[in-house]
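Structure provided below as structure tokens; questions to follow.
Note that this complex is displayed minus one protein chain, with the remaining chains in position.
This part shows chain A:
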């Protein structure tokens, strides 16, 4: 998310500051207009068409406006989709047919959203917890609450309410959704012009500088979350009107789309740059893609591929020209070549520096009474971020012991726990390394499924085939991961966009490769590793121990590891210190691809065969484990042992909950509360 930050200082553009500042939004607008022209050109323009395009993207646009506030402040809000569902079921189950009730529930929608936002904002701004952890917990708590209110689709929304949001503002001239979005945009512009709006950009650009200039950072951050929540609430109200009913799952699937809309609109993850107008355009672009796929008659298995490519192209429009990373790399390469020809490379200058004169070493006796800092002192910071996960784990294990009568005293329990944790343990390294550089890998789900399917197909139950198919699968994962890295480094794509698009492309690849029916199965040897016995444990447990040691060493004790932290802390500083930022990033994404591939193989071995969509369950937990383990989502901080603690905590917690007879909804709420509680001590 900070990968673009190392672009050299911008030169003044001839086209004026307006174009420069709004470049992202303008590119998004252009892309949207081109797509719209294609759709209208193919199907003709009509008021009906106008009305439905306006209404189709409105709920996504409203939610994206909300998310923009949070992202501008440098945060990240995972609770958006859950809030939309909650508002939808509240409205669907409570709204009466009277005008008073409709107005009251319309306001209630915004109040509910703002209240959830205030909850998020309190923990992020005042308790100074990481946004991603807070909003992830909130997501689970809100999800559970939603299911408690209504465990299945149903409900009705009064016709008047429906008409207000989705009918005609002026019949045959202006559809109501256009008015709703225009009003929302006006609110955004008004807010942006206030002191709060200026503060928002200031906080997102540089929190310390903002604080030093007298911006009330905590209040600005808090208000960003409250406003965001209010917009999610409004989006929930719109969804209710649009569907005329309620469905507890309606919002969850919007989450990734919301992020994609914000990224498409030119808002930079990490804060400080962008705006909600771009997000609105981004949202409509994503929705109109549906029409494009239909108009072009893209075959079903290829539709996610087409969408991925569309997403990349739409953002790519913003990164062309002289300042584009690719152009820069080419220019730098040409300069380097020229320098080599003229023999003027830095390395060619043989300058001998005089050895600096060091002050004479203090005699040993002098330092002896000054106590050398102990291990605890030196690692205090690391411990502070790593310990909460382990403390949480200890609590969960004690509760398990009390409730079930056996936990740590039972080797079978420990073994099961470690086997279940093995998948996330591997994913945490890849996702963790990506997060340390300030990125995010969303391509994990279908990287897992695709590699699992390909490897199981090659192996088809034969151990000898596994000997070559497994390395091939790992290589495939690393290579595809490197493609992610290349897109991010060379094309300057935001990591979220690149990896989300890659996820779609890989999904299409898996469907086409398997023809919808994955064939092949794991070999007996592969199965034995995940389900057999060796020295009193499942073999993978021994592998797990080795993996944790190797991963800790890789991130904590190698040059690659140092470079990862350097890039995460400041790509610019890293570059000036001689770190190959591009190469490091490509390496990090290749590592993540490798880890996903390994998990694909492990899952295929665990289940006996690979199935489509088997990686879907691992995206959010992989991010959660990393941040619960003390990593900073904006990069540069976090240790692998901490991430492993996060994995163990999440696995132990879900194991404990699976062993109870609590309803699913209550389990969600407890899960959210425990994660929040465990990390409560983890403050910046």
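Quick note on the criterion: a contact is a pair of C-beta atoms (placed from the backbone, for glycine too) under 8 Å apart; a residue touches a chain by one contact, two chains touch by 3 or more; residues count from 1.
We take it that contacts and distances are computed from a predicted model.
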item	value
Undepicted complex member, UniProt protein name, chosen from "Cobalamin-dependent protein", "Peptidoglycan-associated lipoprotein", "Substrate-binding domain-containing protein" or "1,4-dihydroxy-2-naphthoate octaprenyltransferase"	"Substrate-binding domain-containing protein"
Options A:72, A:124, A:293 or A:529, residue touching the unrepresented chain	A:293
Which of A:386, A:484, A:507 or A:631 contacts the chain that the document leaves out	A:507
Selected residue (touches chain absent from view) among A:249, A:309 or A:620	A:249
Absent chain, residues of chain A that touch it	43, 48-49, 52, 56-57, 59-60, 146-147, 151-155, 162, 166, 239, 242-250, 253-254, 257, 287, 290-291, 293-295, 297-301, 303-304, 400, 404, 406-407, 412-413, 416-417, 419-420, 446, 449, 460-461, 507, 510-511, 514-521, 524, 527, 531-532, 603, 606-609, 611-614, 616-617, 654-656, 658-659, 661, 664-665
